[in-house]
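Okay, here's the structure, questions in a sec.
Note that this complex is displayed minus one protein chain, with the remaining chains in position.
And then chain A:
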Amino acid sequence: MTTDVIAQDSHDEHHDDHKMTGIKRWLYTTNHKDIGTLYLWFAFIMFLTGGALAMVIRAELFQPGLQIVEPDFFNQLTTVHGLVMVFGAIMPAFTGFANWMLPMMLGAPDMALPRMNNWSFWILPFAFAILLGSFFMESGAPNFGWTFYAPLSTTYSNGSTAFFVFAVHIMGISSIMGAINIVVTIMNMRAPGMTYMKMPLFVWTFFITAYLLIAVMPVLAGVVTMLLTDTYFGTSFFDAAGGGDPVMFQHIFWFFGHPEVYIMILPAFGIISTTIPAFSRKRLFGYSSMVYATSSIALLSFIVWAHHMFTTGMPLFGELFFMYCTMLIAVPTGVKVFNWVATMWRGSLTFETPMLFSIAFVILFTIGGFSGLMLAMTPVDFQYHDTYFVVAHFHYVLVTGSLFSLYAGAYFWLPKWTGHMYNDTLSKWHFWCSLVSVNLLFFPMHFLGLAGMPRRIPDYALQFADFNKWISIGGFAFGLSQLIFLAVVIKCIRGGEKAPAKPWDGAIGLEWTVASPAPYHTFSTPPPQQDIDNADQHEH
């Protein structure tokens, strides 16, 4: 069977799934590409929503004193900004990538459980309707930080806890079902001949991420349930008067929370491990070691949670254990960064927009990784804890890390998704504006944190004024730059230069053996063995 045959839209008798038109297509769809598109648009809308909240935060912090918002509303802004970006933007965006790409990369006809796939997506808009709707309720939105520490969220709750808890519950249901679908698709839907170690690294990273999700999202469900009963039904899990301990909240939360951090970065590694070889025109350096490194990071993520809690007064043994385990993570992460650089070494590099975002990712994510190492050191963390240094750290890994990888991936696969090349000039504007403004936005936060400016405050001491002014300017510029991306995507969907099946000469993978745009159904019959062998990422 030749590639051309596969590329045809094959409506054979085994597909009951025919394309509907109008709103029903999107509401009832069981097609992985439609659902992927829904996830990606939802994530981008949430990204702009969370970004709008951040703009208000930066406007308030532009100068010292209280100008625009009340302190309590400021707390609601920081809380919902975090929740929306983590659960509404970054995670669904990666799930969108998984939906679009996994079946095509594996040579599968669709995700393993297509109806459940639809359910996983459509829960999300409802969950965020509850969360964002709480802004308009009497109680106001959650104001206890995205980490919702007890007793801020229990004894001192503003009354939004119940809405927050149930919104998180259904988000969790969505994530677990999405993750089960990913795991089952990868385990059961690989084309004949595609062994585990022949899968693209992209697939591996989503595989491991999905395991993390299945393992920790239920723990999040558990901890928010305890929060609910503590707040409304008189239990004392997090109340010492009844025998509980508020620090226990932090233990259970971060047992979820630290793997959650890797849930947001491991898929980014997968995207970068796809784009860098493509634009270096080489195979990925050290494919197997990348698989093992990703697995090691995932395993270690379960035994490092208390590095978020060094200042809670835990026993010395605990502090040392969690410090050393955390530092151990730098080893597999170092392997990854080394391999990306080694892939570029002596490659025939070109600098298309996906590659620009990828290189920026490697450098800026590494900065975020190093500040993470600094925070891992217990005695040093006593100084940095809850300062802007922490804010700088996790924005470097989440914005210039996860988000930049999402942009790299989006530009890389936009031709496959839409059938058109994106506007190159505009995309370069998007990259350079983002790159400059994001560093203006987040780099000075390191200095503010080291100088002692605490996070989550609407007002600050006068000596922090200059840096905050520049940070706010960087923030507004970064926010506006993202609208360029919106323009690029809309232009790309509506038209543009026709994209060939494989627009990047260095790209490998089964998704490039089908036409652009990808037909509604792909791989109703499995791809030929030769295509699978050609897609092997190992160096030969």
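Brief remarks follow.
Going forward, a residue touches a chain if its C-beta (ideal position, glycine included) is under 8 Å from a C-beta of that chain, and two chains touch if they have at least 3 such contacts; residues count from 1.
Quick note on the criterion: contacts and distances are computed from a predicted model.
Matching "cytochrome-c oxidase", "Dimethyl sulfoxide reductase anchor subunit", "Branched-chain amino acid ABC transporter permease" or "Proteasome subunit beta" against the UniProt entry of the left-out chain gives the name "cytochrome-c oxidase". Among A:V165, A:I471 or A:A499, the one in contact with the hidden chain is A:V165. Remark: the omitted chain is touched by one listed residue; of A:M189, A:V261, A:M421 or A:V514 this is A:M189. Residue A:I173 is the one among A:A52, A:V69 or A:I173 that touches the chain not shown. Remark: the omitted chain is touched by one listed residue; of A:L77, A:M91 or A:A112 this is A:A112.
Check A:L40, A:A127 or A:L510 against the missing chain and you find that the one touching it is A:A127. Mapped onto chain A, the footprint of the missing chain covers residues 1, 12, 14-18, 20, 24-25, 27-31, 108-110, 112-116, 118-119, 122-123, 126-127, 129-130, 139, 159, 162-163, 165-167, 169-170, 173, 176, 179-181, 183-184, 187-189, 192-193, 214-219, 221-223, 225-226, 228-229, 231-237, 240-245, 247-248, 251-252, 255, 315, 521, 524-526, 528.
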